[in-house]
Every structure is written in C-alpha cells, then in structure tokens.
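The other protein chains are all here in position, but one chain of the complex has been omitted.
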C-alpha cells in the first residue's frame, strides 16, 4: 500500500486547493480512482446556517518582480507564496507599501508560512523571513491574476458503502490546503485507502459514509443538508487529519466524550505499540467543531498522529514529504480498520453456562498441561469473555475491563459462539 | 488598601479578645468603621443547642513577681501570657506550686504559647521556655485580677448587604484571639475589606451576610437563631481565617464537597498564579465544624492561605506582624471578589445559533488574519462558551471544562449576549 500511497501523494501534492476552485475539482477527480465518490457543486452565495458559500477562487499566475525586474516570488514555484483567496492586483509599488502585504515567520526564517483571508478582501504574499530581509528598497511590480467568481461553486464529495442496517459510521476529511503534507494530504489519502479497506471487508453491519470537503464551510454546508439524517443514524464518526507522520496516535474525543466512537477508538489506539494520547474535546481545531456544535453534538472524534498546533512545521512549507511516512500512513489505515472491526463486532453477549466456569478442557479449548504465551492469552481472553458476557457489558467493555488485546477478545467471541457457550443478546 | 489594612491591624493588635469581654466590644467598634455592623449582646447563661454562653471575662491586671519582687511576667506586656479565661487569684507560692500553672513550648523555647481554659475553672500563665527554665526557687507572688461575670454577655456582630434576591452568600470569621496575626487578625481584616469591596460592586443578585463572632460558641449561638433561615437561603458561604500570610491558597471544601461554594472558590483559586491546595472537609478546625454539622450541612467552605495546624507559629507569639503580608491580604480580598463575581454571573446560558459555529468574523469577533495571544484567548473563550452553552452547563462548568481564565469566560458571555448569540436560560 505504501507505494500506492506515495504515488497518489506525488500527484496530489502540487495542486492548489482552497475553499473552492479547479484545484479541488482536480484533487477529487484523482481520489475518485480510489473511492466511489459522488461530487457535489454548491453554488457560491448558497447560505447554510449562519454562513454563505464564498465566490469561487482561481489563480492563473501570481508573482513579485524586484526593482531589477527579476521574478523573486512566484506562485508557480510554491503555491504557499500566495495568500489564500487573494483578490487580483497588478501594481508597481515601493518596498514599504509592498511590505504591508508580505507575511513571514521571523522565528523560522527558512519556512514559508501558510496564510488565508477567506472572508475579508485582501491580497498578499508569503515568503521566508530570510527572503523578506534581503529585499532592497525600490519599486516592485506585483501581479496576482486571480478571479473570485460569485457565479462559481464550491466542490465537495461524499461516498457511501451500504451496510445491513441504516446505522452509520462516518469519516470526514478536508480538501482545502495547498501543498502541505501532514496537514492536509495525509487526511484524504488515509481516508481514501480506508474506504478501499472497508470495501474489502465484504458485507458490513453498518453503513459507511465518507466526506471530502473544504474545512469548516464544507461540513457546515453538508450538515445543513445531512445534519438531521446524521443525528438520527450516526453511531460513530471520525475526522481524519494530521495522520501522516510517524508520531504517537492522538485521539481527540467527541464532545459526548464516551460515545461509541470514543470507546472504540481509544480501546484500539491505546493498544497500539506506540500508544495513544487521548484528549477531551475542545472547540478549536478542525471539522469536529461543527459536528460537535451543541445543536448537533454528534459522536465524532478525531484520529490523528501529531496534532495540529503542536508541531512547529504545521501550516508552513516545512510540512512537506519529508515530514510524513507512508509506512506510518499504512499503519494508520490498519488501525482504523481495527476500530471498524471492533465497532462491527461490538454487541452484548450472554454466557450460556453462567454458573461456574464451563469445562473448556473437554472441548479442547484449555491446555491440559503447561502452556505457552499465546495459549495463555487465548485462555485468558476466553475466561474474560465468559465472565463478563452477562448482557450488561458490551464487547468494548470486555476489552477495556480485561486489558486483553482486542483481537484476542474478538477471536474468543468467535470460538465461544461456535461452541455454543455464548449467544448474542 | 495595604496601608489601610496595616493601620487597622495596628489598632486591633494590642486588644485582648476572648469569647467575651470588653476587648471584643472594642474590636467590633473599630471594625464598624469599615462594615455596617449590627452588634448583638448575648447574656451569659443563654443556652443554644447543647451549649451555654459562658460568663463574661475581663482582666484588669495579671502578673508574677519573682522572689526578689521583680514583675517577671506581665499581661500588660503581652496578653498571651495569661491563660484565657483564668479565674482571679492573689497568692504567694513556691516555684514548685507555681509551675503547675505555667505553660511553655520546650521545642520553641523563645515563643509564648497561646492557651485557654474556657469551660473548666483554672488559672495559669504562658511564657517562653527559656524564661521558665531561668526561674529560681523561692516564693513567687501571683496576681490575676480578672472577673467572670455571669450577668455579663457575649458580643458578636453581623452585617447584611441586600441583593436582588433573598438567596444569600455568607462570610464568617472569628473575634476571640488576643494578639496573634494570621490566626486571627487576618480573618476579620480581610472580611471587613471584602465587605467594602462587595458594597462597591453596586447592585448584586445575591444578598451578602457577614458574621464576626467568637469561635465555636459564636456560630453555635448564631445558628440557633439563623440556622433555619440559612438552611433555606444560603447558596454559598466561606469561613475566612489564616488568610494573612503570603503562602499558597488553601481551600477546605464544605461537607457537601461539590456545592456552589466549593465549585466557585476552587475554580478561582486554582487559577491564581500561586495555585491552591484544595482539601476535603474534615470536622476539626474552625467554625465550619458547626456550619457543616450534619443537622445543618450548609454549603460553607474555608478560604485560607497557610492553614492552622500546619505552620509552627500557629497559636504562639510568633504568629505576629512579621508572619503576615498586607500585600497578600489585599490579593486575598481581590480573589474573594473574583469568587463573588463568578457566583454572581453563574447561570445557564443557551447558544442561539447552536447548529455549527456562528460566523464570528462577520460580527468583527474573529481575527481575519493571524492573531496575538490576547486575541487567541478571547476567541477560545467565545468558542468554549458557545460550545457549552447548551442549558446543561452553568458558567462555572464552562470555566472548569474549558480551563480558560474565569475572567475571559465572563467577558465572552458579556460580548455574546450583546450580539444576541447567547441568552440566559
């Protein structure tokens, strides 16, 4: 999977994505090769709750020429150079005037910052601080050949894998950042490969829903359409972002804090070798802000590796291919599948021989002399499952209370069901 | 305020206070300059629950003369020298006999201990251990010219600041210790200046009640009169004592342990720079013993700096002006006002745009490009308030859950109410 991940990464990397525009369409087209996406175009000016879909933004070119006529900043070279949603401009101006439109990071003099101004009309350029400081006085020529089309649209896409029931599990990621790797390309990539992995599981109990949309305004629009449906059917959901590096997992709980989403994700991620940092919901961050707004309060958490705000490369040109790991992304997909498996299997089971232990030995389920580690794990898992299968503990309770690997408990349920020692409630 | 605090301290310091007596009257008279006190005289012999108001104790003089006729211990010099509630005596006796009436601290040979014998008739003197050890054999003349008047009375005082409602917030401190600084003068001083500060807030929602009374018997009498009223109207109360030094705050919870008093005080005190040591209620200590007796179980905690029993100077002559800090006392008043503000503002609010976030930017409430620390704090506070304003979290819940400074959350509520984004339930 790593090779494929890298190939898709390389194709998506150079595209300029934003809240709207052709770059988003192109990106979703590429992801369509992996996911059965349905693409939606939402006209600019559409209102949704307190918000309005902005004009469609596209950029043909954007650059600054030095007093000597040299193109010293060029959007073609790195799309972070342009302040997102910059209005068009074609002017010559002094360095002093130009500087009012330049953004850099004095503390990280070799990185280009990522900046946007979606809802206030502005133009600007981002550059390294070193470059900013090297600028000589004189007249600079500035060109931003952008369009902000009020007759345009915002592009988003969703996909559904139908299950046996209409209860839904939801994954959401965003498509609105230009060339940055952990935030954002890891999100759509992991989500696309997760789609494929869930598809490969065959018939599932739950229906799976996937959303790829620009951050904030995308989910706000989507909730204006699907919010009531999700309130009724959504059982667990996850925002996927910053999931491309090799750091420890981070799980940010849903606002409900003990929902099925939280219980399943924490159970699986705490058992990973590298462990998991779990934190309570907070209303800053990504699209969980909308899903967990008090009017919806959906069971949606966030699965990440190293979280936004924490790593210094966040929202700079240093969040690039070097920062991420395709091996770690493959593992992330695998752990998300483990979460899905646990949710799928989660149910209340009842021990059919609840008075004292059943005699496992006569069923060939108990070592009759000594035991190795894997046998001991298997027996322990069976013992725990039998003991807690009282119709009051669901499968996740059993995993958490027992501390046994979730895979062992899932396996024990299978074996005990086969031997008639367990029944689903 | 520090200057004034010191001036009042200096005036109150030399006065001999006890359960009863003219020293208490004089002290309350001085505090009347700051607080709208109503003074009550309770006749000796009055019964209240299991207790009886003791005879009124006054002392004209008390001293010991050495075999050479020198006054070696004199109550005029330090009122701690006299065992509290000593009966009158005028005798000459051997050193051996005298020693049965002398109290010192072998471990702190330069400090005079503070001792009383309220309910068993006794006389005695307290002195430094060094002085005790220097006494030479011979005949000593002892004089205690005290009166224990069964026709006297116990003096206590209260004050009320009426609010919009009859729900009450209560502060209680004691007036029964002779010349000691942290325990006790810090208590009445902070409470008096707090009265003035609350008065200065203007119209309040709650009615504020203040009690200045001798420890134990004072509140017992007061509860015999006001206990049923307080059970009905008291929403939060605090015993103030040992609040004069510069140590970390100590908050001793009410017996209810999660009352409004506890939630508000801990929220504010944990956010002070110096932090707060919070501890559960225990039935030893000060007047919270009565307020939190099971028949009343009032929501009364204790706000302190370094608690009684913990600092070695407690109940000795070393608990003096050097031990306390008027700057720290001013801060204590300020933090108590913060607690009051939080209680006043505490209510359930409801986000009027609960589906997704409202667009703060178009209301000028959101930075549209970058942000400094104070802006980030303001935005975070608004986001938290909007997210948790669901009618199920009160303001204190929002402060605690968010971890944001209580002042920021209070400010965010004000702003959001102004913009119609919030309504009080």
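List of remarks:
Chains: A and B, in written order; residue numbering restarts at 1 for each.
Here, a contact is a pair of C-beta atoms (placed from the backbone, for glycine too) under 8 Å apart; a residue touches a chain by one contact, two chains touch by 3 or more.
Note that the structure is predicted; figures quoted are calculated from it, not measured.
The residue touching the chain not shown here, chosen from A:23, A:214 or A:358, is A:358.
The chain omitted from view is touched by exactly one of B:283, B:312, B:403 or B:420, namely B:283. Interface residues of subunit A with the unshown chain, by the touch rule above, are 351, 353-359, 361-362, 368-370, 379-380, 383-384, 386-390, 402. The omitted chain makes contact with subunit B at the following residues, 48-51, 103, 115, 117, 119-120, 122, 216, 219-220, 223-224, 227, 255, 282-284, 289-290, 292-297.
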